[in-house]
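Notes follow once the structure below has been shown.
All protein chains but one are shown in place.
By written order: A and B. Residues from 1 in each chain.
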Amino acid sequence: MLDALTHLAGGFAEVLTVYNIVLIFFAGMIGTVVGALPGLGPSAGIALMLPLTFGMPHASGLCLLTGVYMGTMYGGRITSILINTPGDAPAIVTAMEGYPMMRRGQGGLALGLSAVSSFVGGFFGLLVLIFFAPVVSSYAIYLGAPEYFLLMLLGLSTIILLAGEDLVKALLMACVGVLVSTFGSDYISGHIRFAFTPELIEGIDFVAIIIGLYGLGEVFYNLEQRTRLDLGRPSFNLREYIPPASTLKESSGATLRGSVIGTVIGILPGAGATVATFLEYALERRISRKPEEFGNGAIAGLAGPEASNNASVPGSLIPLITLGIPGSGGTAIMLGALIMFGLQPGPLLMIKSGDVVWAMIAGLVLANVFLLFSNVLLIPVFVNLLRSVQGHLASVVVALCVVGAFSLAYNSFNIWVALVFGILGYLMKKCDYPTGPFILAVVLAPLAENYFRQSIMLGQGDWSIFVDRPISLGIIVAMVATGILGLVTKRFIKSRKPAARA
Amino acid sequence: MKRLLKTMGLAITAVAALQSAPLHAEEFPARGLEFVAGYGPGGGHDTMLRAMAKILKEEGIVEVPINVVNKPGGSSAVAMGYLNARAGDGHYLMSITSSHITTPLASNIGLDHTNFTPIARLGIDPELLVVNAAGPYKSIKDLLKADKVLNVGGTATGSIEHIVSIQFQKKTGKEINFVPFQGDGDVVAALLSNQLDFIVTNPGTARDFIEAGNFKALAISTDERIDALPDVPTFKEQDIDITLSLYRGVTAPADISEEAKAYLTEKMTELSESEAWKTGYMEPNAVVGDFITGEEFEAYLAENEKLYRETLTELGILK
Partner (left out) sequence: MKPSEIVLLAGLAVFSGVLLWNGLDMPYGSAQSFGPGYIPLNIAVVTLVLIALLAARALAARRSAPPAQAIPGESLGAVLPVVAVIVLMAAAIYAMSLGSVLAPLGVLMVLLSWRFAGHPPLKSLFVSAAILAVIYAIFSLWLKIPLI
C-alpha cells in the first residue's frame, strides 16, 4: 500500500509540469468531443490521436492517450442523453434513462448528474488500479472460459428485467439479436457465417447497429409523430446544469453501488463494462421504490450505470499494464502505442518502465478531476448547441449518424447497415418492442456462444468443467440463488405495482 | 539459407534496377505514393505502413509524398477490392499478412494473391512452442511422454498456430486437443493459469514472459535459431520437421509497369537494409528479417496458399 503511494508520488512529480497539465486538460476535452460524436468511441479516439504523440516524452504521450480514453467515456454519455445515440455498448443504459430526461427539458441536469457519477465511478476504479493492480491481475487470470460463459449468461438474464410488459416480444427481439450477432467469421470453428458481401466477413459493426437503432430510429419516429421539441432559448444559467444537493443525495446510493459493481465486474476484459452497466441497471430497478420511473428518466437508473461505466476504465488498464494483455478495443490500441514508444508491454513493464507507467496513472488521476470540471463547464455549450439547432434536429442527427457510420470503416456500407437498423428501430418503437433485449443479445450472445464452446473444448468434451472449477461452481450457486430469490420478489412487486406505464 | 535468400533477392533487384534504370528512371513515380492498410487505424497493418512511410521519408529513400490510407473491412477483402480497381497503377502498395491468403480461401470474394504484383516480404513472425515454466514440462520429450491428450492453445481454428499444432501431432504422433482463442492475450492468460499444456505463439507475445521467467519456449519454427532468442532450439534440431512462419509483406496492383515494379522493389530493399527500420520497427515488434522480393515472394505465397488450402480442407472448412 505504502509502496503504491510512494510510486504514485513519483508519478505525480513527473507529471506536474505546466506542459503536462495543459496537455492532460486538453486531452480530456478532445476525448470528450470525440466521444460525443456518434461512431467514434475510445478506440477511434486513441487511434486518431496516436500520431500526435510521436516525438513527445513517453510519459506525456501516454498521459495524452489515457486522457483521451477517459475523456471519450465522459463524452459518450453526451450524445446518449441529447440525441439518443450511444457511442458504445456501456452507454446504452445511459440513453435509456438520460434521453427521456432531456425530452422533459432536464438535459442539463442529466448531463451534470452523469458527470458527477462518472467522476465517482472513475475515482473508485483508479483506487483499485493504484492499490490492487497486481493482486487483481493475478486473480483475474484464473477466470477462464467457463467463468466468462457464466458471466455472459448472468448478463443475458437481465433480458427478463428489460422485457417490459410482453415477455414474448422481448424473447423474439433477443433471438433476432442473437441471429444478427452470428454474422462474420467464427474463430472457434474457422467458418465464416453469412458473408453475403465481403464487408460482412468481420460481422455487422455493432456501432452501426446502435447508430441506426437508436439515432435514426428516433428521428423516423419523431417525423411520424411530428414532434416539436421545445427546450427553451439558449441560456447560461448555471443552476440548470449543476445538480442540486437533493438530487445528488438521491442518487448517491446508486452511484456508490454502480462504482462497486463497475470495479468488480467492469474490469473483466471483453464485455465486462457492458455486463456491469446492465446488471447495475437491473439492480437499481429491482430495489427502487419507484420502479415505474425506469425508462422514463429515473435518476438512479442514470447515475448507477454511468458510474459503473467509468469505474471500468481504469480497471481495463490493469491487465494491460501488468501483463500486456488488452481487454478492450481501446486498450488494444494502447498496446500498439506502448510498442511504438519502445516500451515492451508484458509482465516486465512495471519493473522496466515503472516510472512511465506511474506517471501515466498520475495523469489519469489528474484527468479524472479535470474532466469533472471541464465537463460541467462544457454542458452549457452542448445543451445550448442543441437548443440553437432544435428546429433542425432531424437533419443534424441524420448528418451525425451518416458521418459517424461512415467513419467506422471509411465506406458507405455501414451507412446502409445503420439505415436498415434505423427502420427496425422505428418499427420496434412504434409497435412497442423493447430494444434492450435485442442489443444485449447482440453484444453478449456471441461471447456466450464462444466461451461455452471453448469450455467444452478445454474439458476435452466433458461438461463437468463447469462444476469442477471452484469459481465457476460458486457463480452457478449464486445465480440459482438469485434466480429463486428473484422469482419470489417479482411476485411481490407485481402485486404491489398498480397499472404500469402504457 | 537466410543469407542466400537475401543475396538472391538483392541480385533480382539489382538486375531489375539495371534493366529499367537508363531510360525510364525519372518517369516513375509520377506523383505521391499511397500505402493501403486493410485494417483500421492503430492496427498492425496501419502501424507498419505508418512506420514505413515515416522512415522512407526521414531516411530520404523516397522523395515523393507518401499517404497512408485505411480501407478496413472484411479481413482485408475490402482493401483487396480497392487495390484491384487500381490495376496497372504502381503508385499503390498494400501491406499483407496471412489474411491475404486465408480471406480469399474462406470466402468467395473473387480475388486472390495472383491478382496482385507481390513486391517484397519484409520479415517473418516465427512460431514458438511455449510452456508454463512452473509446469511439469521442461522439454519436448516431457510433452511426448505425458500420459494424456495435451491441451494446446492458439488463435482461431485454421490459423498458423493451429497448423503448427496439427503438424506437431502428425510428426510426433502425440495426440493433442487444439483450443482456439480470440487473441494472443487470451491464450497467454490461459497458459499462465495452467488451463493449457502448451501454446503456439509468436515471439512478440511470448518474449517478455520468457524473460520474466513465467514461460519457457521449447522450440521455434524457423530453419535456424533466431538472434533475439538464441537459447530456443528449432523444431528441426529436435527431429520434428516444422518450418512455418507468418509473413509481413507488401503487394502492388496487377499489371503495373516494369519501372514501377523495379522502383518499389528497390525502395523496399533499401528500407529493409536501413538501421532506422531495424531498430524502429523490426526489433520492437519482434519481427525476424527475412527479406525476399518479386518472383521468389510470389512462389512463397503460392506455397503458403497450398498449405492453407490443404489444412482447411482437412479441417472441413473448405469443401
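Convention: a contact is a pair of C-beta atoms (placed from the backbone, for glycine too) under 8 Å apart; a residue touches a chain by one contact, two chains touch by 3 or more.
Everything quoted here is computed from the prediction, not taken from an experiment.
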Of A:Val15, A:Val402 or A:Ile475, the residue in touch with the unshown chain: A:Val402
Residue of A:Val135, A:Leu427 or A:Val467 in touch with the missing chain, whole complex considered: A:Leu427
Among A:Leu343, A:Leu419, A:Val443 or A:Ile475, residue touching the chain not depicted: A:Leu419
Identified contact with the non-displayed chain, of A:Tyr19, A:Phe54, A:Phe194 or A:Phe373: A:Phe194
Footprint left on chain A by the chain that the document does not show: 33-34, 37, 40, 48, 168-169, 171-172, 175-176, 178-179, 182, 186, 188-189, 191, 193-194, 219-220, 223-225, 389, 391-392, 394-396, 398-400, 402-403, 406-407, 410-412, 415-416, 419, 422-424, 426-428, 430-431, 433, 445, 449, 452-453, 456-457, 460-461
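By definition in this document, only the chains that are shown with their structure count from here on.
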Rounded Å distance between chain A and chain B, as computed from the means of their C-alpha atoms: 34
For the chain A and chain B complex, residues of the former touching the latter: 43-44, 46-48, 50-51, 54, 140-142, 144-145, 185, 187-192, 195, 198-202, 269, 319, 323-327, 332-333, 336-337, 339-340, 342, 344-349, 409-411, 413, 450, 454, 457-458, 460
Chain B to chain A touching residues, read off their complex: 40-44, 46-47, 50-51, 54, 69-75, 77-78, 81, 103, 106-109, 149, 151, 155-158, 162, 177, 179-183, 185-186, 188-190, 192-193, 195-196, 207-209, 211-212, 214, 284-285, 312, 315, 317
